[in-house]
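To keep things clear, I will list the structure first and then write my remarks on it.
With one protein chain removed, the remaining protein chains of the complex are shown where they sit.
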């Protein structure tokens, strides 16, 4: 069972994690982007955390919806609408709920994933956050199918997201800003896949 | 006796010397000026040399006048009018002459000096080319007064100009661009005093 | 990092304050959400024209707000697309019932955020058309990629389309004209140095003393190719060829061009580059009818330049010559 207060802890943890990794994500974005991904993520989740504190949400759906709205309004760039969509679509799966079970977690994350996929139209292998999302959601589903609990699901998802993140290194980008570099985008880890892996790790650490 | 062809050799030598010392003089001017003195001097004397070659002058006065006009038209900055005045005033002392003796040399250089002094209104100690000119002309006069020939006169003048140049190092500039620096101009050798010392050394090497 | 700022987080907001104070006759600034709007907005019976994008490209876009050009501009964080709430509020502020055109540069972030904004506006009954600028010939285009970046043509489009709106053309006419400008405009840029995003605190990339980046965008991102320092002549030959052979432009064509500095390039160099561009155009039988030479679409303090060429007809030239009164471009008033 995942409670509202765990979800809030997750958001708080995301603020902490992105603030800690602000320079690292920005550095990754310097190599194949415009040197702002860490700044964007930290700005967005510190605002999201503040929003949770200022107006404590009544349920998980409301919490995720408020996070989504905050990200959309404060992040900008590609990651604002993309992560904003993740949380928006996720919120729809659990409106009014104060806790969710394994099935609810799977729906929450796979709907979030479907949202970002539709929004950004990227495929696996395009060197974007999808390269972390796709294997993570698959692993999460498999873990539940084979009887895993929340902890096992998020452990599997995180490991898969991190492997997906690492797998972006040799790719040539076909979506997002890195795609302008063509062949030169090879050999660099995608910033968005990295922030997605961090998102799963934070979920594992707070929701399990 | 100094002949017209020696005067022409002097001009040629000045072109060589200032071209060789272009970076050095510019470096001195970087510290307390605007990083162009070597460029200015090299541009001026290469044009002067070319002018001598294109229209060979009939006499020493005409040669010096042509050098003056060329400097005034091609150098700009402070050094253009100042060295231009030197050669203009010098030319007046030997118009129509194909050679000059010790007395002529003294008149030529002391009139040139008087010209630059009047034009720039700098005093000894102001950290300008005057700090090289003044002792050089005094030494030249003394050398002739004590019976020295052209070689002795120019040897004495060069030594004095070089001593005057060195003496500019500790001074605070009161004229020219270096004066804007106030106390910060201390500890640097004046570029114009340096180019003046080179002018005397070239005279010693070609007119003796 | 050496910058003339107070703190990295306050740069955009504090710069907006200065803009507002300096140009009160032309524009007003709204701070939350942030947008710059014509002092006399909404202008009756006129299609609204708005644009937006990350900050750090000044004078674009805020410097192009005013009579004959943009009605509003939405500034994001440095090099980061603004957010839909900014665009929505700006759209409402300039809407006078004839619809609003969104000029969007082709970056994933800009496109997605403007899409959301357009949805929000349409839901409130404001007709919105969006035109996406994608003119950068340095980017290899394909069905499977994000396509070309939007760069210099944006400036020319904002001028021409702004004039069209000022003349009273309909939303459809204005949007069609914008699409035509995009179809006929091409750009390419290069950098001698990187730039430093204030919050990042260090240069986005490092270039050696003899190195340059060819085919850069406007966000301090590396270019398509790192190569050795070249003369102005070689650079304009190369970039001119890439641009003129892309459309392609033919002998006898008329163009409006821009030689644009990236922010840290002195004017003495831009004029020298313009002389080279005249040479290249002439050799191809292309006539430069109008031109801009200066820093118009920049990447903070980056040294470098870009060339934009827009194949133009009489109507475009006339619209170009129409009065414009903005902080960054001004004539005829």
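Order of writing sets the chain letters: A, B and C. Residues in each chain are counted from 1.
Operating definition for what follows: contacts are C-beta pairs under 8 Å (C-beta built on N, C-alpha and C of every residue); 3 or more make two chains touch, one makes a residue touch a chain.
Remember, predicted model here, so these are calculated numbers, not experimental data.
Considering the whole complex, the hidden chain is in touch with B, C. The chain that is not drawn here is touched, among residues B:36, B:131, B:162 or B:190, by B:36. Residue C:55 is the one among C:55, C:91, C:108 or C:204 that touches the chain not shown. For chain B, the list of residues touching the undisplayed chain reads 26, 30-36, 39-40, 43, 72-82, 119-120, 126, 174-177, 179-182, 184. Against the chain not shown here, chain C presents residues 2-7, 11-12, 14-19, 21-22, 55-56, 58-59, 63, 192-193, 209-210, 212, 229, 231-233, 235, 263-276, 278, 291, 293, 295, 298, 300-301, 303-305, 330-333.
The rule we apply is simple: only the chains that are shown with their structure count from here on.
Centroid distances built from C-alpha atoms place A farthest away from chain B. Centre-to-centre separation between chain A and chain B, using Cα means, comes to 74 Å.
With centres defined as mean CA coordinates, chain C is found 32 Å away from chain A. Distance between chain centres (mean CA atoms), chain B to chain C: 54 Å.
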